Each structure stands twice: as structure tokens, then as C-alpha cells.
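The complex is shown incomplete by one protein chain, all other protein chains being positioned as in the whole.
After this line comes subunit A, so read on.
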Amino acid sequence: MSLFRGRRILAGAMTLVAAAAMTACGSKTTDEASATGVTADVSGDTVKVGLLNSLSGTMAISEVTVRDSIMLAVEEINAAGGVLGKKIQPVGEDGASDWPTFAEKAEKLISEDRVAAVFGCWTSASRKAVKPVFEKNKALLFYPVQYEGLEQSPYIFYTGATTNQQIVPGLDYLKSQGAKSVYLVGSDYVFPRTANKIIKAYATANGMAVLGEDYAPLGSTEFGTIVNKVKSSGADAVFNTLNGDSNVAFFKEYKPAGLTAASMPVVSVSIAEEEVKSIGTQYLEGQLTAWNYYQTTPGAANSKFVAAYKAKYGADKPTSDPMEAAYVGVHLWKAMVEKAGAFDVEKVRSASDGITFDAPEGLVTVDGKTQHIAKTARIGKIGADGLITEVWNSGKPVAPDPYLKTYPWASGLS
């Protein structure tokens, strides 16, 4: 048998390829459709919005709570008559904790369902994966999670904190408490690595020593070595950017090693009420967190939000910062659309500047230039009851500064 017996088939296939390449030669000019983007379908008496969260995979535990609070906001708005007289019709998709899947589903929501806006995403990697999709289609994403900053897409509204609304206040608080040295522990991905770059720049400028920097793979539960290194470093405090399950393992090693909130406090930026519940308060009592919202935040807007959430999803369900930011995102979108008088993305964007909302976290204001929102920074202490109580706040909303341009020490960062 010869290797080339079916030469003709091979030749045929090659011809096909060549033919395909010729018939399909693309155009280098951008045509109408992509120049104007996909327009949302608002012809009926409802308007579709996309909900893009991980309902399966490692991120599901966190992202499902975000989905729940988006749904709560949608129901509230619909009960009050909808947006511009149209009821919101939510279209849910599962990002499956997989970044390319997020991109695929975003494209589906925009071009097949023709939604007016999309709410969701959690990890920075998923946001980076969908960003080109939203920019290409000129569609809107409302991103509800605190993140590492250094980004400003014209088609994303960031309703979570950027670094100067969470990490920098956390560091300021440590400094005010007399911390002269910190140890950095984080998961191995973009947010902790970028956050730690910012922390190191801050530390250098503020005479704070960084005694060590360790990363564990996402989902890792081996913290014996890291905790020993933290202990022997003798640092005044630990800045923790671990995410997910790793926090459970870290704190379960931390306390038995003889480290306490009094001797070496840990400031965490990814532990909210939901995570406190799963880690166990006995390991966390007295430790610090940096956020913009806690379930215990005072105010009528928050009492109403907490009561509505518990009534819908169960009395044992806590509310947390990302959930609140997602809830705020939906309401802000409604306010922008109503100010613009249309669902058109460009009109909504130009109407966004100065929009305010009496959010559960307090008054928030949209900054039209950065498309981030001004929010109050809050440092909290984890209590024995699993709730977090505020020990310090910034007094007034902090204007967003995603590229840290107003901080001289951060000049080399972006």
C-alpha cells in the first residue's frame, strides 16, 4: 500500500482550501454593522438585559449571590413600573467560571438576544475576556466587583471599588494604627499581583517595610509554609488578597500558629459576609476587612435592601459588598436611561455623569469620565456573630481614580 494512494483526495482538499481562501477574502474596511454596533431590541413593551455570572464552577458560590441581588433589583424596578415604561426582561447565561465562555456568552447576549445592557462578571480575567466583545459591539457592561484598577473601558461601568477606594484606604488605616511592616499573601492571578505592586509602591513612599510576598495557586489549600514564613517575619500586619477556598485553609493554619488579630492583624480585601460564614467566625473574629459596604452599614436604604433580600432568599442569607454593587448597578442603569430618555448606549453613556443613587452603602455618584462611581471606603472588623462592623470610614465618598494619578507614589505604575 502506498502512502500516496489517495493522492486525488488530498489534491481535492487542497483545492478546496485554496478556493475557500479566495472566495472568502475579507474586506479591510469596517462596514456599517460594526461601526455602529448592535442596537438593542426595544421595540416591544419589554426591554431585555443580560445577566452574565458563573452558575457552575469554582466561582459559582460567589457569583450566584450577585445574580440573586441583580434579580432583586430587576424585580423592584419592574414593580415600580419598569424603565421608560418598559418592563425589564432578564436573560441569564452561565459563564461557568471559564473566561472564554464569558466572552462567548457576552457575544450571544449582545448579538442574539440584543440586550440593552449586561450585568455581571466577577474575576478580572473574565472582565478582560469580555471587554473586547463589549467594545466591538458598543454594548454596555455593569461590572460589580472591586478590582485592581488600571482600566477604563468606554463600554464598562465599574460599580465596585477601584484601588483608591479599597486598598489604599486599607493601607492608610494600617499606617494610622502604627503598622511599620506588612507581609503580602495572595492568590496567584492578576488581581493580587497587581494589588501587591500598588501596595509595594505605597509602602516605599510611606516608610513601610514589605517583609515578604507569597502567592498560592487559586484553590490551593497548602498554607503551612506560608504561615510559618509570615510568623517568622514578625511583620506588624498581613495584607491578604487570597480568593475563594484558599482563605479557609489560610485562616485555619493562621490561628493555631499562635497568630491573632491582636498580635498580627490581617486585612483582607476578598472576605465578605458570605465568605465569613464559610470560613468560620472562630478563625476570623477580630480580623479586618476593607470594603465599601457591610450588611451592618447604617441607613434606611440598607435596612430596606437587607430586608428585601432576606425576604426573597431566606433569613440566613447575608448581604455583601459585591452583591450591593451589582444591585446598585441595575438602579444606576435605570437612572441613566431615564435621564437620557432612551436605551441607546451612547446616549446612556453621555447621560451618566453626575447620576446619583441613594444606595445601601450611602450616596453614590457616577463619574462620567472614568465610568467608575464615587463610594465611601469602610474598614470593618469581623465579629463573633459573623457580621462585619465598621471601625473606620472615609467620611465622604472617595472619587474614583483607577490609574492612581492623584497619588505621587503611584506615578511609576501606569
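Convention: a contact is a pair of C-beta atoms (placed from the backbone, for glycine too) under 8 Å apart; a residue touches a chain by one contact, two chains touch by 3 or more; residues count from 1.
Everything that follows uses one rule, which is that contacts and distances are computed from a predicted model.
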item: Undisplayed chain, where the name is taken from the UniProt record, one of "Cytochrome bd-I ubiquinol oxidase subunit CydA", "NADH-quinone oxidoreductase subunit F", "Proline dehydrogenase" or "Urea ABC transporter permease subunit UrtC"; value: "Urea ABC transporter permease subunit UrtC"
item: Of A:Asp98, A:Glu253, A:Glu274 or A:Asp401, the one touching the omitted chain in the full complex; value: A:Asp98
item: From A:Lys136, A:Lys231 or A:Lys347, residue that would touch the chain that is not displayed; value: A:Lys136
item: Which residue of A:Gly44, A:Gly81, A:Pro154 or A:Pro217 touches the chain not shown here; value: A:Pro217
item: Candidates A:Thr39, A:Gln89 or A:Ser111 - the one touching the absent chain; value: A:Ser111
item: Subunit A, residues in touch with the chain not shown (by the definition above); value: 1-6, 8-10, 12-14, 16-17, 20-21, 23-31, 33-34, 55-56, 92-94, 96, 98-101, 103-105, 107-108, 111-112, 123-125, 128-129, 131-133, 136, 150, 188-190, 193-194, 197, 215, 217-218, 412-414
